[in-house]
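For reference, the structure is listed below as C-alpha cells.
Missing here: one protein chain of the complex. Every other protein chain is in place.
Lettered A, B and C in written order, each chain numbered from 1.
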Amino acid sequence: MSALLRILRTLRRTLLQAVPTILGIIILNFFLLQLAPGDAADVMAGEAGSATVETMQALRERFGLDNPVLVQLANYLGNLAQFSLGFSPRYGMPVTELIGQRLPGTLTLMAMALAIAILIGLTLGSLMAAFSGRLPDRLLSILALLFYSVPGFWIGLMLIVLFSVTLGWLPSGGAGTIGSSYTGFAAIVDKARYMVLPATSLALFYVAIYARLTRAAMLEVKNQDFVRTAYAKGLSPVVVTVKHVLRNALIPITTMAGMHVGGMLGGAVVVETVYSWPGLGRLAFEAVMGRDYTVLLGILLLSSILVILANTVVDLAQAWLDPRIGEQK
Amino acid sequence: MTTETAVTHAATPIQSRASATQAEKPDTPQWHNIKAPDARTTRTASVSVPAGRRELAAFLRNPNALFGLVFLSLMVLVALIAPIAFPGDPLGMVGKPFLWPGQDAAFPLGTDSMGRNVLAGLFHGARISLFVGLTATALGLGVGITVGSLAGYFGGWVDDVLVRIIEIFQTLPNFVLLVVLVAIAQPSATTVSVAIAIVSWPMVARLTRAEFRAIREKDYVVAARSLGFRHPRIIFKEILPNALPPLIVTASVMVATAILMESALSFMGLGDPNVVSWGSMIGNGRELIRTAWYLTFLPGLAIVFTVLALNLIGDGLNDALNPRFSEERS
Amino acid sequence: QSATPTPGGSVAINIGTEPPVLVLIAHTAGAAYYVSGKTNEGLLTYDENFEPQPLLATSWEVAEDGLRYAFKLREGVKWHDGTDFTADDVAFSILALKEHHPRGRATFASVEAVNVLGPHEVELILSKPAPFLLTAFASFEAPIVPKHLYEGTNIPENPHNFAPVGTGPFTFVEWVRGSHVILKKNENYWGEGKPYLDQLIIRFIVDPAAAVAAIESGEVQVSVANVPLTDIERLKANPNLVVDTRPAPYSPSIARAEFNLENPYLADVKVRHAIAHAIDKDFIVNTIYLGYATRLDGPVSPDLARFYNPDVPKYEFDPAKAEALLDEAGYPRGADGFRFKLFVDPTQPSGPPKQTGEYFVQALAKVGIQVELRTQDFATFVKRIFTDRDFDIAIEGMSNLYDPTVGIQRLYWSKNFKVGLPFSNGSKYENPEVDRLLETAAVEIDPAKRLQLFNDFQRIVVEDLPTLDIVTPASITISDKRVQNLKLGAEHLWTNGADIYLAS
C-alpha cells in the first residue's frame, strides 16, 4: 500500500519543485549566453566568408537579434508557454525536432554507458572490498584510477585504432550503418555494434568513481551487525554479499549515478566528437560555437528536465532499495 | 551497613586534591579497574601523542600515502624549479620537430611538431596543471562546502533556496557550461580554473549537504547544542570533520577532473595558448596520436601519476583522520 | 580518366564539418560546396583552364561590350520531383542569388534584368561589364533551384535548402544531422548513363584522428581536408589509398596575417616590413604544413594561375634586417628586451592557424616584439576583429575564389571597410591607387588589360603590406584507389559528381 503512495508523493513533490528550477535555469542561461561575445549572425556571416551589410541585417532579423534582450527573453518564454522551443534558422528546423532527432540516440548511449560503468564499477568495487588492503585491491584500484585519469579522447582514439583500424571488428564512428535498412533484431545488433566503443569510452571515466564508491560502501556495510547475522544463519559469503551487503551499498551509488546524468550529457561532447556520434552534447557544443541560443537553451532545458527526472528515478529507486527512505523524514 | 567489606589500603577516606569532593580517590599507578579493554592494546606511546600529530603520524605510517606524498612533492618541486631548470619560454621552437625521446641528448624526451622541448613542456606544464587543478578544487570545495553545509545544517527555507541554486548549476551539462564560461571570459589559467570551479562546486555542495543532514541528527551534535555551542563551532568543529571522508575522496578526484577538463578544453582548442599545460600538450598532440604517440603519452603519464598520487594521499588522509583506522593500522 | 567507367556502387565522402545548408542559394558555407552541386546544378562547369563547359546551359554568348549574356538551356531536363526544368527557373534563381546570396549580391550587382526568351533560353542584361561573370556559374556558386518550390517563400529559410530538389545527378534521401547526408542516383538524370554511382554518402567526421581511422578502416572512401598532416606519409604508403594534392583553382585558399592599421605601431609600414622579414615562411611551410603548402608572396594564390603574379617584392627571412627596420622606425628594444607588444589572434583555436600564431610569437620575440597569442572561438574572433576591432594581427584563412574581383577585392578595397562585416577589409587599408586599380579591373573586359591591373595591384599591396600573405595550403584529398574521377576541372571535388565511379 505505502509503496505506491510513496512513489506518487515523491513524484508530485519533484514536479512542483522542478518548475522554479527550470525557470531559473532558463533565465540564468539566457543572460549567461548574452555575455558571450559575438552572435549567430557573426558566425553565419563569418562562415560564409563573404557577406554584405544587408545580409547581416537580414540574418539578425531572422534570429530575432534586432530586438532588445528583454524582448528576446519574453519571446522565448512566450514560446515556451506554448510548449515550443522555437525555431533555429541556422538548422532550418524547429528546435524540438532537432533535439528530438538526437535525443533517442543520446539517451541510449548515456544509458548504456551508465549501465556499463555501474556494472563494471560494482564488480570491481565488490572485488576490491572483498580483498580490501590486499594486493588485488591495490591493483584494481590503480586500474580504476587509470581509467579515470586517462583523457576520454585518448581512450576513444586508441579503441578506434585497435578495434576498427587494426582488428576491423567494430565501426570507427557514427550511430548505425548508413543507409542500411535493417529491421528488428538486425537493427538492434547494428546499433549496438556502433555503440560499444563510444559507450565504453564514456563509461570508463565513471568506472573508477563507482568502483571506489562501491568499495567504500561495501566496506562500510560489511562491518555492520546485520551482516554478521546473515553469516550466523549459515549463508555463504557470496550470498551474503549479493543479498545483504550489495543492496545496502547501492544507495550511495544510485545517488552518484543520478548526479552523473547531467554530467554525462556534457562529458559526451568529447566522445561524440571522437566517434562522430550525432548526439546532444555535440549539438550543444556546436550551438555554443554558433551562438545559436534557441538550440542551446532547448538543450539545456531538456538536460535539466532529464536531470530532474533522473533525480526522481533515483529517489524512487532508493525508496525501493531502502524502505526507510520516504517514509520518515 | 556502612562498613568496608574488604581490606583495603583506602580504608581511610582520602582527601582529594582541589575539589575535595570524592569519597574516594583512585590509587593511581596501578588503578587497574579502569581497564578499558581496548586500552590494553593501545601502546602508551600513541597515548601521549599530542592532538594533531597523531593524524600526521598515522598518515606517515601509511606506505601508499607516503608514496603519493613523495610523488606529489616531486611534482610540486618540478613545477617550482621549472623556470630554473628550463629558463626561457617552454613554447620556444628550439629543436628539430618530431625528435623522438632519446634521439637527441639535448631533448631527452624529444620535441613536438613545432620543435619544442617536451621535457621543458612537462616541467612548465606542471605549474599550470597543478595550478589549475589545485585552484579549481580549492575554489570548488570552498564554495561547495559553504553552500552545502549551510543548506544541510540550517534546513528549512535556507535549504530550499540553496538547493534550488545547486540544482540549477547541477542540471547544466558541465562541459557545455564550461565552454560557455570560457567563451565569455577568454581562456587563461585563472579563468579556466574559475570556470572549472563553477561547474564542479554543485557536486561538493550536494555531498556536503547530504552528510550534514545526516550528521545534524546525530546525538553528538545534539549534545553540542545542549552545551551551548554556537553555529560556526558546531558546523566547523563538530560536523565538518565527520563529513570529511567523502569530501576528501571527492577532492582528490576533483583535482584530477580539473586537470582533465583543462585538457579537454585544450582538445577543443579553448585552453590558454600562451602557457604550456599537460592538458594543452595532450590537446596539441592528439592529432599526432598515430605518428608521435609519445607527445600525448608523456603528459598523459604525468597526469595519471599525479592523479594516482592525489588519490593515494586522499585515501591516506581519510584513514589518518579517522581515529578508528589509524588505530587498526598501527 | 581511365578506361570505361563501371556503373554502380556507393561512395562515402568525409567532409569533416557539417554544413548548415545543402543548397547554396542563399548561403556560402564552405562545407556545403561538396554537396550543393551534386543535387543542384549550375549553368556551367569549368575545365582546368577555367574554360566554361556546358552543364544546364548548352551554349552561351557574351556580347562584345560585356553587357549581355545569353544562355541556351538544356532541354528535357526534369527536376527531381518530376517537374520540367525551364528558363523560368533560371531567371528566378539568378534573381534569388542576387537578392539573397551573400556573394551573389556583389557578383550579380550589375545584372539589371534577367529575361526569359523562350522555354529554354534566357538572357542577362548588365548595367556595366562584369568580366568575371562567366566564371560565376559553377554549380555550387550559382545553383539553380526550382521556381515552383521557392517562389513566394522566404528563400533563406526555404525547407528545400535542407532537403534539396534539383536537376543534379543525385537526389536527396536523408540528412541525419550530426552524422551524414545520403544522396542516391538520379535515375532520370539528363546525362546519358550517369551518374555512375548508385549512392553517395556525405559524412561529417570532425575529429581529424577519427577521420583517418575512418578512411583506413574503409568506412569512408574519400576524405577531404581535416586529416592530420602527419598521417599523410603513412597514408601514402597504404596501397589501397591515393593521396591527391592537386590544387582547387575554383576556390584556392590562402593563409594570411592581417595587420590592424589602426594600431599605431602597425600603421608604420617599416614595422610591417620588419615583421615580414622576421617571419620565415619556409619554416611555416615545412614545420606547420609539413610541406603541404606553397609559400605565398602576394595576395593571389598560385593555384589561381590566371591571375598569379610571381613578380612581386619578396621579403626574405632576415631577422637582422627586421631589427634594423624596427630601430629605424623608432622602436628600440627596451630594458626587458622588447620594443612593444602586440596581440595575435588566429581564426581557429587549433590546427595550422593556431600553430602559425604560435610561430609568430616565437619569431617576433626574436626581433624584440612581444606577442601574446589569443585564442577564441569563431564567434568571438569575428566580433573581435570586425566589430570591436580589438586586434593587432589576425591570422586567417581566406579564399581567393575564382576571380580577384570576387575573392580579393573585398579585402583591400577601402570602400569595403565596414565595421561589423566579417571578412571585409579588416586592416582598414586605404590606398586610392589600389581602389582605382580594383574598381577598373572590375569592369575591364579586356583580359590582358585586366591582368595588368591586377598585377599592379599585387605589387602595390605587397609593397604596402597591409596584410602579410603566408602560404597557400595544398588541397589534400585522400581516397580509396578505386574511386575515379573524383577531382575534375577547376571545380575539383565540388563538381556534380556525375563522373565519379568505382573501378573494380
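FYI, a residue touches a chain if its C-beta (ideal position, glycine included) is under 8 Å from a C-beta of that chain, and two chains touch if they have at least 3 such contacts.
By our rule, contacts and distances are computed from a predicted model.
Visitor: One chain isn't displayed here; going by UniProt, is it "Glutathione ABC transporter ATP-binding protein", "K+/H+ antiporter subunit F", "Alkylation response protein AidB-like acyl-CoA dehydrogenase" or "Sodium ion-translocating decarboxylase subunit beta"?
Guide: Checked against "Glutathione ABC transporter ATP-binding protein", "K+/H+ antiporter subunit F", "Alkylation response protein AidB-like acyl-CoA dehydrogenase" or "Sodium ion-translocating decarboxylase subunit beta": the hidden chain maps to "Glutathione ABC transporter ATP-binding protein".
Visitor: So which of the visible chains would the left-out chain be touching?
Guide: A, B
Visitor: Pick from A:Arg62, A:Arg90, A:Arg212 or A:His244: which residue touches the chain that isn't shown?
Guide: Result: among the candidates, A:His244 touches the missing chain.
Visitor: Can you tell me which of A:Ile116, A:Ala230 or A:Met289 touches the chain that was removed from the display?
Guide: Touching the chain that is not displayed is residue A:Ala230.
Visitor: Touching the missing chain, which residues of chain B?
Guide: 1-8, 10, 13, 16-19, 21-28, 30-42, 44, 47-51, 54, 218-220, 222-230, 233, 237-238, 241-242, 321-324, 327-328
Visitor: Using the document's contact rule, name the residues of chain A that touch the chain not shown here.
Guide: On the side of chain A, residues 9, 224-226, 228-236, 243-244, 247-248, 321-324, 327-329 touch the unshown chain.
Assume only the chains that are shown with their structure count from here on.
Visitor: Touch graph of the chains shown: is it line, ring, star, complete or other?
Guide: Drawn as a graph, the chains make a fully connected set, so complete.
Visitor: Name the chain pair with more contacting C-beta pairs, choosing from A-B and B-C.
Guide: If we tally the C-beta pairs in contact for A-B and B-C, the bigger total goes to A-B.
Visitor: What whole-Å value do you get for the distance between chain A and chain C if each is reduced to the mean of its CA atoms?
Guide: About 39 Å, centre to centre.
Visitor: When the centre of a chain is set as the mean of its C-alpha atoms, what distance in Å lies between chain A and chain B?
Guide: For chain A versus chain B, the centre distance works out to 26 Å.
Visitor: Would you mind listing the residues of chain C that make contact with two or more other chains?
Guide: 209, 376-377, 379-380
Visitor: Check each residue of chain A and list the ones that touch at least two other chains.
Guide: In chain A, residues 36-37, 153, 157, 161, 273, 288 touch at least two other chains, as defined above.
Visitor: Within their complex, state which residues of chain C touch chain B.
Guide: Those in contact with chain B are residues 208-209, 212, 228, 230-231, 233-234, 287-288, 348-350, 354-355, 357-359, 361-362, 365, 372-377, 379-380.
Visitor: Once bound in the complex, which stretches of chain C touch chain A?
Guide: Chain C reaches chain A through residues 10, 12, 18, 20-21, 27-30, 100, 102-103, 105-106, 156-157, 159, 161-162, 173, 176-180, 182, 199, 201, 203-207, 209-210, 213-214, 216-217, 219, 376-384, 386-388, 398-399, 410, 418, 420-423.
Visitor: For chain B, which residues are in contact with chain C within the complex?
Guide: On the chain B side, the touching residues are 89, 91-93, 97-98, 113-115, 183, 186-187, 268-271, 273-274, 283, 286-292.
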